[in-house]
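Yeah, one chain of the complex is gone here, protein chain that is, but the others are all in their spots.
What follows is subunit A.
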Amino acid sequence: MTTWIIAIGQGLFVAAGAPLLVGLMRQVRARLEGRAGGRLTQPWRDLRKLARKEPITPTDASWVFTAAPPVLMATSLLVACIAPFWSTRSALDGTADLIAVVGLLLLGTIALALAGLDTGTAFGGMGASREMTIAALVEPTLLLAIFALSARAGSSNLAAIVSAGVHDPVRVFSPASLLAAAALAIAILAEAGRLPVDNPATHLELTMVHEAMVLEYSGRDLALVEHASAMRLTILLGLLANLFAPWGVATSLDPVALAVGLVAFAAKLALLGALLAAAEVFFAKLRLFRVPELLAGSFVLALLAVTASFVLNP
């Protein structure tokens, strides 16, 4: 029973916290750029405002367009329930391992890409095409990094990897692990659509990827898409945090450990989010056709990580 509460609680926590994380990152960026910036809760206000507005479907779009936002949201929620963010004792851990989690996130991406194509506008198609190109190149890095991480725990299940990290901290600082962390960080930037791969703040046609796909969404559809994107960012950063710095995560059902786990997770997310936002101030967006070079670099890092895990495995 408690394990189910943990699973659903995690999902709700990520859903509630994701817009706040986005608000925090905007705040950090604004301060570093010398602006005052919006409030921490501004993303939540935006979502509420959008949810009250009328959703509009383009004339020629089919059921795919209306189905995509709930599907995207469902994948994000499901992953948020499965991954060991708060505790490694989630009831759903055995349901999906890291490979399946990556697959679920990709499922959300393709729902949105299909919706972008379904609008029949050039922007939608362009965004979908670019998004799928990037996703196709991110996938190998993600899987190889997973491979390297699974080597550490002897299993690709998230809870196993995270608790192996908690119980054997030396392994976390192995060369394989650090290389995998670097590769995964780049892959996560691409997957979450952050600088230098995509600029989430842009609405300039030639540079946007994610925004171009969702251009036709409005009202509650857009609210769902925006909320799900924030959740995806939270999930990816949370994965990065707990796979490489698993400390604080609850490994038992002890109430104190659970409380510590929640606080630690929130703190890690805030720190990573702030770091990413600060870094983004200094990044410039890469040209679309330079992105594959970056991703190829991360692929090589991941391959090195796997090789290291093979060679240096005690």
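Methods note: contacts are C-beta pairs under 8 Å (C-beta built on N, C-alpha and C of every residue); 3 or more make two chains touch, one makes a residue touch a chain; residues count from 1.
By our rule, contacts and distances are computed from a predicted model.
In the listed set "NADH-ubiquinone oxidoreductase", "RNA polymerase sigma factor protein (Sigma-70)", "CoA-transferase" or "Alpha-ketoacid dehydrogenase subunit beta", the entry agreeing with the UniProt name of the missing subunit chain is "NADH-ubiquinone oxidoreductase". Checked against the full complex, the one of A:Ile6, A:Met25 or A:Leu106 touching the unshown chain is A:Leu106. Contact with the undisplayed chain is limited, among A:Ile6, A:Val22, A:Ala151 or A:Met208, to A:Ala151. Although one chain is not drawn, the whole complex shows that of A:Ala18, A:Met73, A:Val214 or A:Leu301 it is A:Met73 that touches it. From the options A:Ile6, A:Val22, A:Ala83 or A:Leu114, the residue with contact to the unseen chain in the full assembly is A:Leu114. The chain not shown here is touched by just one of A:Met126, A:Val162 or A:Leu301, and that residue is A:Met126.
Not every partner is drawn; the one left out touches subunit A at residues 51-64, 66-67, 69-71, 73-75, 77-78, 81, 92, 94-97, 99-100, 103-104, 106-107, 110, 113-114, 116-122, 124-126, 128-130, 132-133, 135-144, 147, 150-151, 153-157, 160, 215-216, 219-220, 224, 288-289, 292, 299, 303, 306-307, 309-311, 313.
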